[in-house]
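What follows is part of the complex, with its chains left where they were.
For reference, chains read A, B, C and D in written order, and residue numbers begin at 1 within each chain.
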Amino acid sequence: MASALDIRGVRKCFGKGEHTVEVLKKIDIDVAPGEFLILVGPSGCGKSTLLNIIAGLEEPTEGAIHLGGRNVIGVPPAQRDIAMVFQSYALYPTMNVADNIGFALEMRKVPKAERQRRIQEVAAMLQITHLLDRRPSQLSGGQRQRVAMGRALAREPQLFLFDEPLSNLDAKLRVEMRAEIKRLHQASGITSVYVTHDQIEAMTLGSRIAVMKDGVLQQLGTPDDIYNRPANTYVATFIGSPTMNLVDTQVLEGGAVALAGIELDLPCPAATGAHATLGLRPEHIRLDGSAPWKGEVSVVEPTGADTYVVVSTVSGDVTVRVAPQVRVQPGERVGLAVEAAHASWFDARSGQRLAA
Amino acid sequence: GEVEVLHYWTSGGEAKSAAELRKMMQSKGHTWKDFAVAGGGGDNAMTVLKSRVVSGNPPSAAQIKGPAIQEWAAEGVLANLDAVAKAENWDASLPVVVANVMKYKGNYVAAPVNVHRVNWLWASPEVLKKAGVPAMPKTFDEFFAAADKIKAAGLIPVAHGGQNWQDFTTFESVVLGVGGAKFYQDALVKLDQKALNSDTMKKSLETFRKIKSYTDPAAPGRDWNLATAMVMQGKAGFQFMGDWAKGEFIAAGKVPGKDFLCAAAPGTANAFTFNVDSFAMYKLKDAGAQKAQADLAAAIMSPAFQEVFNLNKGSIPVRLGMKMDKFDDCAKLSSKDFVDTARTGGLVPSVAHGMAVSPAAEGAIKDAVSQFWNNDKISVADGMKNIAKAATTQ
Amino acid sequence: MTAKPLSHHVARVLLMGVLLLGAAFFLAPLYVMVVTSLKDADELRNGNLLSLPGSLNVSAWREAWSSACTGADCSGLRPFFWHSVWMAIPAVLISTAWGALNGYVLSLWKFKGSETFFGLLLFGVFMPFQVVLLPMSQVLGWLGISSSIGGLILVHCLAGLPSTTLFFRNYYAAVPGELLNAARLDGAGFWQIFLRIILPMSTPIVMVTLIWQFTQIWNDFLFGVAFSGADSKPVTVGLNNLANTTSSVKAYNVDMAAALIAALPTVAVYVLAGRYFVRGLTAGAVKG
Amino acid sequence: MKSLDNLLPKLVLAPAFVLGLAFIYGFMVWNGVLSVTASRMLPNYEFVGLEQYVRLFDMDRWWVALRNMALFGVLYVGLSMALGVLLAILLDQKVRAEGFIRTIYLYPMALSFVVTGTAWKWILNPSDGLQKLMQDLGWTSFTFDWLVQSDMAIYCVVIAGVWQSAGFAMALFLAGLRGIDDSIIKAAQIDGASLPRIYWRIVLPALRPVFFSTLMVLAHLSIKSFDLVMALTAGGPGYATDVPATFMYAMSFSRGQIGLGAASATIMLATVAAIVVPYLYSELRSKPHDR
């Protein structure tokens, strides 16, 4: 089957002559029909730019965009059959909710009765029927978000684009809306590309995740890949909160490594004698008095559901997740046991993942 | 046809006179579109005129006078009035001096309305009596003696207003009175540098400054007719002003000789500074409008209009040989002097009223004189230098 | 409740005092004008500037409105007033609409060179108007609309163009680009975006521009005198003629009444809509 | 399709482009051309080089006009801004009836100078106005006759100008004040600053951009001031209150010296440009908005 969206060798430069900035550097992404692709990366890495290029709001400097097999370079946004939900919602401030939702249909000359029907349908789905007469300024953040969503949904487009749609909401609402988006995607099955800063969103919504940095695609994979098999130290530390612990090691003979002098029984794919970086997520370390790797507790952060313990070791601070009922005190000496199966290994120099 | 008339006759006596002209035109079946623009002694009107001419849509007639008529004619925008002039025999009814002003390269391009005498001195008999001044002063010495008496009586000796042409009206009367007609011609009409730097000029400026000291401090910014009103109301003794001031007196129902006095400015009894108002006609395409223009020109020169108009305005008819019996004594005197001085050479054009030199030079000299009048810090020597320099403006 | 310290009250009283003093300074000329316009000739001569008229005497107003002479015409300000109305309303509307369109393009549809154009246009805000009188007359002559209300309207639209464009452009600079993108994706074109989305958001700046243009155009004298014909002279020209039309006794009461009549529409606009002006300025006409 | 999309904005801007540039720059060039011709009553095209400029700078009246422009500009701009900022700050103190007082401050802006000139001329006139009032009230030694004094009359123009513009400056500053983050003032209160100090150290510095735009607006008004002078003094006494705008007007329209007038207009334009162009440049440079 043809891919729903194919981004091929897209480059984008802003500015001219000396001041040229290359914001996207040869991006290749292929999205299958019905897929939910997540785009993550630090601020300024080019996520919005890529979305704009897909939508046709911006022209790429180089490369092609295929939508359902058709090259759309040069096709104006209105004819690409794409709907987009913006970070700031971009609701039309002077129209009421119904008109906001119906605007795109009106522009496409959908007859009035049909338009009304669709508006009602979408409003019912998003539970905003009672808000249809209000202006955006009379809505709460969550309600606005729903309207923005409704505006996109009314269209039943070929492709959805979401540019950090939840980042303005508070935590609680974010969780609710996240579930809603997931539900809607499952119901409609429309291919979607979704930009976010939030890792939980990325992990829970995406069928695949693309991690970008400085205009370069770092890794493209399933959430499980990204979380458990990060392609490099950048991806490793970018995804996961608290972040993955990275520890310098030297590979000893016979499936052991040395951490600043302490010897641990961990098989490492690097050559003996080489330096390698060991990546360990907080939940993959246990407090174990008998373990050889020792340290002193510096901070205890109970979050209710879990408690994070920061342990100072000779190889630096290490964060460990423990159950809330575990009681440790700052200053206490503890041992750290590692779940070897979940360890990630990276080249010490390049930061690239070492294949097992 | 329709005549659109651009003028700046907006004060009492003047407005009435303009209304007369309109009446006459209307009686001939023309429509009169009144385009009055007040302010700035005609400056605003000139702005409008210029922009109208540049836009190719000039008014039918505009109130212009003196050398400005020639300047406009030189631009080729004025209509030729020879046909009317011949039919109405203007050459015979106008003094040559005046006719020349109305002509450009031998063709009539403007119709004269009236003759104003500028070198008048007006006085309030009531004030003179109060101050014990026996008669109208004939010389500047007498004048200053009288002024001192009025001052002593606690009244304002000289009523004055605040535009530069008012300053200059006084100034040219002083020059004429101090230096005589010949000197006036040399200095102010021919702009001869020797005359402008002569002792006579120095004496004139000293006299001029002395007059200033008899005016009240609120003069700047005052309109001329308000200064006239001061004389009328017995607040001030004298005013140097042209005979349009009489229009104000008359309009207020005052009687010459009884309620106010007129005399030639000190030392100028044998001279006459004239100021002729006139309408220049602009080239128009519309035949109806051209006909109306011709009728307007004829109407302006008609004895009937000349009489009515000048009775209102305070001036005398420009047409020679008119009966003067309806006119008052001042006008009769004026009329007689007009004819006499034309013979003796005492008939000189008024600089203050744009009859003598080009607008550029006139403006520059007026500036210099006004500055001298208004700023006592400028010495007579400097004032003379400034005036002489201004006279070189082209 | 908590008692405020004494010094607080003293400060408030002082504050109000200064504010009212300021108000008095700004109101004084208006007071003088109003009082004078209601006096008769006797009161003018005998009273002083501030004294109140003995009785409410509106004859000066009536005279100024319908019978005072300006030149040979004695129909008061009335015809001039209506000329101004017929000139100001279209000129204000056209220049505002035009400025809105320009501002819309200049901030939301930028293209290469549009900023430079804006800079060039902006310089027009600062151009002394006397400079344009003669060339403008010539152009109006070519267009065949000299000395007409139509010509005046055109001149005012052109003269106001830089400022109205500036107002709208600065206001629209704050419109998020995402809004425009959303509309484009929704399938709206250039005009639909302007009419359906941008224009309805522009009320504050439209108010500012309307008020500003109205005062500018209504109060203009220079263009009014230079480009009007005998039957299109605006009220400022009429007022000027009237105030400079003097007989021996200056009819200050009529002058003042005429001045007030000429000022009435603009003052009314400020009194009624002044708060939209300040609000609109706050909303983005002035960069702060 | 695409080309129309790109073309439409340019088409819409085209009338403004053509007319705006033709009128502003075409007329400027035309004026520049006239200034090197011998034009008198009406424009002509006889080239005379820089003669008109030489004459211009040889005229005492022109120098007076320049001096007046400088004096008037500094005082008018300075006083309007000082008064404007003061009133804006006072009005910002949550005053009762703010809207009412604000309207009073603002209304002079609504009046044309033909109107206010009439009123101010009378008030400032020594024999009819304020001076007479004071003397009638018994203060016989009171004199206020600046309007008729050659060297003081320009200050009367300043007074009337400030009267008209201070309210506008106030409105701009008030808009600026309203735009300042409330929490900054709260922070300063907690930091222990008294109210005057808060304004002096925190608020006024934050209003800098507003000061700047107000300065620009007032400065160009002062250079263009024409109606004001015409209505109040018509340049008098003598030409003591002449400014370049009135000078240019007098030369071009009543004196029949269009060439000279054009030369003075060129100098005015140059002055405006010297003030405005750096400002515009920085304005447009500092914000590379891009969509």
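What we mean here is this: a contact is a pair of C-beta atoms (placed from the backbone, for glycine too) under 8 Å apart; a residue touches a chain by one contact, two chains touch by 3 or more.
Computed from a prediction, not measured in an experiment: that's the story for all the values here.
A.B. asks: Since only one instance of every chain type is displayed, give the whole complex's chain counts in label form.
C.D. replies: Assembly composition recorded in this structure file: A x2, B x1, C x1, D x1.
Heads up, the rule we're going with is that only the chains that are shown with their structure count from here on.
A.B. asks: Rounded to a whole Å, what is the gap between the Cα centroids of subunit A and subunit C?
C.D. replies: 55
A.B. asks: Quick one: report the Å distance separating subunit B from subunit C, using the average Cα coordinate of each chain.
C.D. replies: Spacing between the chain centres: roughly 39 Å.
A.B. asks: Two or more other chains in contact with one residue: find those residues in subunit D.
C.D. replies: 5, 43, 128, 249, 252-253, 290
A.B. asks: Identify all positions of subunit C at which a residue touches two or more other chains, and write them in rising order.
C.D. replies: As it turns out, subunit C has residues touching two or more other chains at 133-134, 136, 189, 240, 243.
A.B. asks: Which of the residues in subunit B come into contact with subunit D in the complex?
C.D. replies: Residues 39-40, 42-43, 46-47, 50, 53-54, 68, 71-72, 74-75, 77, 162-164, 167, 216-221, 358-360, 363-364, 367, 370-371, 373-375, 386, 393 of subunit B touch subunit D in their complex.
A.B. asks: For a test of understanding, state which residues of subunit C touch subunit D in their complex under the given definition.
C.D. replies: Residues 15-16, 18-20, 22-23, 25-30, 32-33, 48-50, 98, 101-102, 104-111, 114-115, 117-136, 158, 161-162, 165, 173, 177, 180, 189-190, 215, 218-222, 236, 239-240, 243, 252, 255-256, 259-260, 262-263, 266-267, 269-271, 274-275, 277-278, 281-282, 285-288.
A.B. asks: Going by the contact rule at the top, pick out the subunit C residues touching subunit B in the complex.
C.D. replies: For subunit C paired with subunit B, touching residues are 69-73, 133-134, 136-138, 140-142, 146-147, 225-227, 229-231, 233, 237, 240-250.
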